[in-house]
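Left out: one protein chain. Kept in place: all the others.
On to chain A.
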């Protein structure tokens, strides 16, 4: 699928599209976007972040973020990793087969538990929906479009939650699942700097994206970020990646500016 573009080098004007940083973007989309930004930084590929209110509709798969490189548009971390690999950059080449299997399994764990928990919190927890999600999601649009769009999205997400069996869960159970997932990640990371020792891989980018967003986003309660803070090696991991890949860049691509206004920075 990407063979035709393999010959072209990475252009200077590659862009990553996401929703509006300050007013619109939600927890889960922010996490996914940050994961892709971290991955591209780790591959040393320049990218600039472009915020558009209708980014979700521009995306070929309806999911964010997506990157626009040359004349190709690719969305979501999985396909982006493959696309970048076709261009000759890969973070996981040094892994053997068993390690690659492990890496894929852990990435599915993050998608299965962390991302689903974020979606649950945003769209199925009534307090959060009322106070944060509805006002933010439709904020660029005039009434009544803003309410219609957010109700439509909420209905879609709730249908999916029901199909995978999460609709019956309470918030406590979801938080317990997050805790279990963080415990697994913490145990896997141990005292190493990255998940596969010395070199970061796409798994590190994905975990960083989600954990950093959870830690630095202000929600109605602190319970979600408290779950992550229980594991000191995970917070140290996030700090390390933030310092290594996001410090000293301009505001647009900095991770610190990617979170919502009332954030608490890890470094303070």
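Heads up, the rule we're going with is that a residue touches a chain if its C-beta (ideal position, glycine included) is under 8 Å from a C-beta of that chain, and two chains touch if they have at least 3 such contacts; residues count from 1.
Convention: contacts and distances are computed from a predicted model.
Think of the chain that is not pictured: of "Cullin family profile domain-containing protein", "COP9 signalosome complex subunit 6", "Myotubularin related protein 8" or "MTX3 protein", UniProt labels it "MTX3 protein". Only one of the listed residues, A:21, A:68, A:89 or A:160, touches the absent chain: A:160. Per the touch definition above, the residue from A:54, A:82 or A:112 contacting the chain not shown is A:112. Considering A:54, A:82 or A:187, the position touching the chain not shown turns out to be A:187 (whole complex).
For chain A, the list of residues touching the undisplayed chain reads 60-63, 97-98, 100-102, 104-106, 108-109, 111-113, 159-160, 163-165, 180-181, 183-185, 187-188, 190.
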